[in-house]
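Missing here: one protein chain of the complex. Every other protein chain is in place.
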Amino acid sequence: MEAILFYLTALVAVLAAFFVTNCRNPVNSALCLVTNFICLAVFYVMLEAPFMAAIQIMVYAGAIMVLIVFVIMLLNLGTAVKSRYTHGMVAGGVLSVLLLIVANVFLRNGNATGTGGDITSAVIESYGHTELIGRAMFVDFLLPFEIASILLLVAIVGAVVLSKRKV
Amino acid sequence: MQGYSYLWLIPFFPLVGSIINGLFGKKIKNEAVIGGIGTLAIFSSFVVSCSYLIKLLGDDVKVHQQVVASWMSVGDLQVDWGFLLDPLSALMIMVVTGVGSLIHLYSIGYMHGEVGFYRFFSYLNLFCFSMLMLVLGNNALVMFIGWEGVGLCSYLLIGYYFEKKSAGDAAKKAFVVNRIGDFGFLCGLLTLFWALGSKGVWTLNFVEISENAHLLQSGGLLVTVVTLCFFLGATGKSAQIPLYTWLPDAMEGPTPVSALIHAATMVTAGVYMIGRMNILFAMSPTTMMVVAFVGAATAIFAASIGFAQNDIKRVLAYSTVSQLGFMFMAMGVGAFTAGIFHLMTHAFFKACLFLGSGSVIHGMHHAYHHAHLHDDPQDMRNMGGLRKFMPVTHATFGISCLAIAGIPFFSGFFSKDEILWWTFASTRGSMIVWIVGAIAACMTAFYMFRCLYMTFYGEQKTHPKAKNHIPESPWVITLPLVVLAGLATVGGLIGIPHAIDVMHVGNKLNDFLAPVFSQAQQLHQIEAHGSASLEIALMVLSVLIAVVGIGSATVMYLKKPELPGKFTAAFSGLHKAVFNKWYIDELYDFLFVNPCKKLGIFLWRGFDVKVVDGIVNGCAWVVKGIGAGLRYSQSGYLHNYAVAMVVGVVVIVGYYVLG
Amino acid sequence: MIDTSHYMLLSAILFSIGSYGVLTRKNAIVIFMCIEVMLNSVNLTFIALSRHVGNMDGQIFVFFVMTVAAAEAAVGLALMIAFYRNKDSIDVDDFNMLKW
Amino acid sequence: MADYLLSIMTFFPLLGMLFILFIPRDNDGLLKGFTLVVTLITFAISLPLAFDNAFATSGGMHYREFYEWIKIGSFFQMNYSIGVDGISLWLVMLTTFIMPIAVLSTWKSVEKHTKGFMALLLLLETGMLGAFVSLDLFLFYIFWELMLIPMYFLIGIWGGKNRIYAAVKFFIYTAVGSLLMLVAIMFVYYYAIQSGMSPANGFGILEFYKLDIPYHAQYWLFLAFGFSFAIKVPMFPLHTWLPDAHTEAPTAGSVILAAVLLKMGTYGYIRFAMPLFPDALPTFIPLLATLSVIGIIYGSLVAMMQEDVKKLVAYSSVAHLGFVMLGIFAMNLQGLAGGMIQMVNHGISTGALFLIVGFIYERRHTRLISEFGGLAHKMPIFATIFLIITFSSIGLPGTNGFVGEFLALMGAFEAGLRWYAVVATTGVIFAAVYMLWMYQRVMFGKITNPANENLKDLSSREIAIMLPLLVFVFWIGVYPNTFFDKMNPALEQFIKQMESRQVAMVEVQQPEIATLIEFK
Partner (left out) sequence: MENLAQEAIQNVNLQAIMPSLVLCCFGLVLLLVSVFSQRGKTTHVAWLSIIALVVTGFVSLSGWNNPQAGFAGSVVIDNFATFFSMICLIAAALTILMSDDYLKREGYPVGEYYPLILFTTAGAMWMASGTDLMTIFLGLEVLSVSLYVLAGFFRDQTKSNEAGLKYFFLGAFSTGFMLYGVALLYGVTGTTKLDGIAEFVRSTEGVSSDLMFISGGLLLLTGFLFKVAAAPFHMWTPDVYQGAPTPVTAFMSAGAKAAAFAAFMRVTFVALEDIQDDLTALFWVLAVLTMTIGNFIALNQQDIKRMLAYSSISHAGYALVGLVAWSDIGFSGILFYMLVYTFMNMGAFAVLVLVGKQGEENLTVDGLSGMGYKKPFLGIALCIFLFSLMGLPPTAGFTGKFYIFAAAVDSGYIWLAVIGVLNSAVSLYYYLRVMVHMYFKDPQEDFSWVSINPATAISIIVSIAGVLWLGILPGPVMELAKLAGF
């Protein structure tokens, strides 16, 4: 049952990703991207990370995609796309296949030995995913969290500076 | 002056004279003063030399050294500024200073009115200095200083009229050819030093060399090589085959120079050097033979060229070469004394001849100048019948001709005759050398008298306008002529051969030089053995030869002046060859000079610029080219950059994962 | 319970597709989206692994990756707009003023 | 004073340079005068060395100065360690002696950017002196490279029309060599450390002499050092930068280049390459000797056909330094002494020749032989001086040239480089040929070129420049012992040191395939 769900979602995700790269129209690409995001959210749920799934939907599908689509519209690239495909297609294909092979090999022959952490599904059951996240975030990764805030600030300032029409 | 501690004065005076004239001559201007200084300088060393000669005659120790200072002291190599006085050098300094003084005196008159008067005297003194160093040096290096110094001076003096291209060329040629000889000298020096050194005696001192010569294997390869090297040096300095070509050209210099340097002194340095090293030479029969044959060859070869020259000085030049050949013949057959003897007599009569020719040229030049003509004052074809204009010159010239031709009881007779006798009778002698020598003697007589007749006898061929303005030279010129003629006449008497020594005066020269040569001669059984009668017979024969030479000359150039024309017509090819000195210069140009130049050009333009530098620039060019190529990898397209990155990742990770 | 390796493989596939898109597309925005695909595949890996190794660090990392993605989106799009204003195009082949 | 003599001498010009920066740039006379004074004072400071008898008595280092400079715990240490012995003594003296002359020579010839010129000259002097006195490889390397910079600008800014090419070529060519040497230096240092030498010694060569580095390592190290020095000498076939640099450089530049910079190479061999890697030396002697001899003949032949006087002199330098190298590789007292004295000679004669070329260049602004002829009429004094220098460079006995050449040849001959010596001796013939031919074409004959009609003879300044050189031409020629006395002890010690390392002359060991400790 779960397996079927997994494979179906995986299929959708892959197809979506594929169309992101191959749609003529950026808008379609964007929609495919959203699809892909949603599939990932599904996976997150299956991986017992519901909070991440939520974030995924909100941040990505919600924020980032809106931004992207907004820009597409702003630059009204809706339909008019100049030369769509590149001569580099072959190279790109070959390279990504190679990449895949390499990845495949080291995923097969490597093994994730770092098991034995204290977070089991039982723990998640008892505490709840969100609290665990929160604990980790604010106990172990407080500093990165702060840095992230600075990062966002920088991004905002930068965006403002760059898109202001005149000084 | 007690002891021999003032030897250094002898070269010192001319040096001072040279420096004074060189630095201040320009200010002094007054020719009398300049000439006076120059002459005085060399004359005072003549005086000193005389005093030393007398002292030496009276002294029973015959070899004296004086070390002034150390020159180089580097480990085994200890070279001093040292002088050596022994009979040989005593004799030489007498010749140098004596003839030198006369020629200085002569020059005052001859060079009168020249722009570079002071320059000339400065050079002349400098030459005397170098020559005296050469003669007096007690070790090979000091000798080498003189050796190259005289080369330098001859360069300067030949190039005296430097605005004449021919003069410049001649000067350069002289020095370079001499350098080739010096190359031999240096090699000899190095080899000798090393050869003796390897036997434990590190020295270049002549006395020590002759004391330790026995360490070297007599007749061995080493000593042969050494002596051959030195002989090469000698051929350069003394204008022997194959290096004689510079001497005739050297006649570009003023005549006194030709007289002093290219007749009396410098060119005899080679002979002196062999005499100085007689021990070594005696040890190597091979070398001796080579020396003898080269000498003989030169003697006859040069004489042959002397036949067809019309320039009075060139005739004399070739005769000098040929006379030097005689000296080397003598040295080669072990007749060291005879060689030196001939050196001395030759100095007298040849100097006299040159000065005489100089006087003639002076006169002709004066006449032409007076007539505003520009004919060549040295060309004998424009002379003839001069005897009535310049009697003194004529007389002295004639005497010297007799001397050089070997007419009995003139100095040349004794020396040349002894040489021929030795070539015939010496243990190191050989028939061939004797025959060649005899023929050469005959030819000498012939062309010398040809020269005499063409100049002083027959009808005058001078340009009519100049005809009657040919003056006799002033006393400063004639006086040396007379003195030298006198010497040329009686000079031979110090070496009367035993065979005809009727008054039993003995062979003074032999006894005097014995300390230098006898050792080697005894050691290697070099002697002339033969009965007195045979000697006398030969003497007569050679006299006849001389007479024949003179006679034929008389016939051709006095009695039947049309004959020479016929001859040249008959043997035009031969005459042409002889007239052009057998094309030897051209041959040398073809063999050495031009190839060298071509090689130089090739090495520079072809090899250095194209290949060597080409490689250097090539490297730079390649690097830059590669850069220019790589540059286009930076296409500016985002995709290419991304591709590069992915390739990088795939390769790096893939290498570790798959490899 | 699906084994982690499946997720890993899937994310690898997604990653490759994303990079393929980056290498082939010319429209800057699309390329940016492809990069997003790559980042998401990484996120998937993180979460899968975080479950596998049993601690939360991976998920926190995903959290920050999202932040970064957002920040980059903001800046990147701003840059594109600025460029579009000058060249009236966001075709990456028009970024060819600087080369060699 | 005496304790710091060398430092003061070395850095005084630098001080002067700093002062020059504050002199207004348009005040030509002041700039030149000041520089002259500085160089003269430097010469004065260095004089006590020449009169110090310590050199005659012991061959060791004198006037030692030693301070720790850079000291990074176990990583590495460099020391400011300087000193002078009989070998470097005369080169130092030559440098301080030639500098004022070089400055004087600029009086008329340098018009533009005088300030920079003078500053660079002084910087250059510091560089040269430093290189001669430093006993620490690192320190030496710094001075060695420091010399490049001023020379580069001297050629590039004040040079002839092809100056840029010449300057860049000079710079890169020399730098390539020295960079390889740098790696070798590091290797030597770490080899020393790993073989248990105390880091306190730093890069001090006197200690490095004692190392015994395995042969195969020495082989490569000698190659690196030798290559760098051979470029500087320059030895055939690494010489091609020289003619360009010389022809393009301003007179003062050529003089210094010829008189001092070229000596860096030969000095480098004696001081560094040979004693540091004595076991590798025999392997290379045949090669190096051959190259030197080729250099002699080749240089002469090429010089013979030159049309540009300066190029001719430049190629003649190749020949002269061939004699130097030959003498050095003889590895016996005569050879070394000959080589050393020949270095000084070459400095004097060739320096003088460049000055002479400079004189006529100032007058006629051309160096083509064909442009001249018959100058002897117009400039008798010039002709005389030129003649003397010519013969000193030909090596006429009684002038300095002869002493050097003769000793070098004699040394080579005794050392068993017999045939090399013989072939090299032919060089004396060629020397006569090209020098005299040049002299004849320039000075003799009638004045054909109207431009030469009204040439002025040497001014008193120019004579003043030449006189000191002439004095030394004859001094060294007539009484070289003045120099040998102070030189020989050092050379003897040098030879002893080499022999103690069993340097078997000219018997050649075949190198194994050289692999240094863990080549990566």
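Each chain gets a letter, A, B, C and D, in the order it is written, and its residues are counted from 1.
One rule holds in what follows: contacts are C-beta pairs under 8 Å (C-beta built on N, C-alpha and C of every residue); 3 or more make two chains touch, one makes a residue touch a chain.
Note that the structure is predicted; figures quoted are calculated from it, not measured.
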| item | value |
| --- | --- |
| Visible chains in contact with the missing one | A, B, C, D |
| Residue among D:9, D:49, D:121 or D:148 that touches the chain left out of view | D:148 |
| Contact set of subunit C toward the excluded chain (per top definition) | 8, 15, 18-19, 22, 28, 31-32, 35, 38-39, 41-42, 45-46, 49-50, 52-55, 57-58, 60-61, 64-65, 68, 71-72, 75-76, 78-80, 82-83, 85-87, 92, 95, 97-99 |
| Where the missing chain touches subunit A, by residue | 102, 105-107, 109-117, 134-135, 138-144, 147-148, 150-151, 153-155, 157-158, 160-164, 167 |
| Interface residues of subunit B (partner: the chain not displayed) | 620, 623-624, 626-628, 630-631, 633-634, 636, 638, 640-642, 644-645, 647-649, 652-653, 656-657 |
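Rule of thumb we're sticking to: only the chains that are shown with their structure count from here on.
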| item | value |
| --- | --- |
| Pair of chains joined by more contacts [C-beta pairs], A-B or A-C | A-C |
| Interchain centroid distance [CA atoms averaged], subunit C/subunit D, Å | 65 |
| Chain centre separation in whole Å, for subunit B relative to subunit A (CA means) | 105 |
| Subunit A-subunit D separation of Cα centroids, rounded to whole Å | 71 |
| Residue list for subunit A, restricted to those that touch at least two other chains | 86, 88, 91-92, 95-96, 99 |
| Of all residues in subunit B, the ones touching two or more other chains | 639, 643, 646 |
| Subunit B-facing residues of subunit C, complex | 19, 22-24, 26, 31, 92-93, 95-100 |
| Subunit A - residues contacting subunit C, complex | 2-3, 6, 10, 13-14, 17-18, 20-21, 26, 29-30, 33, 36-37, 40, 43-44, 46-49, 51-52, 55-56, 59-60, 63-64, 67-68, 71-72, 74-75, 77, 81-86, 88-89, 91-93, 95-97, 99-100, 103-104, 107-108, 112, 114-120, 132-133, 135-137, 140-141, 144, 148, 151-152, 154-156, 158-159, 162-163 |
| Residues of subunit D defined as touching subunit B within the complex | 169, 172-173, 237, 239-241, 298, 301-302, 304-306, 332-334, 337-338, 374, 376-377, 380, 391, 396-398, 402-403, 406-407, 409-410, 413-414, 418, 421-422, 425-426, 428-429, 432-433, 436-437, 440, 443-446, 478-481, 484, 488, 492 |
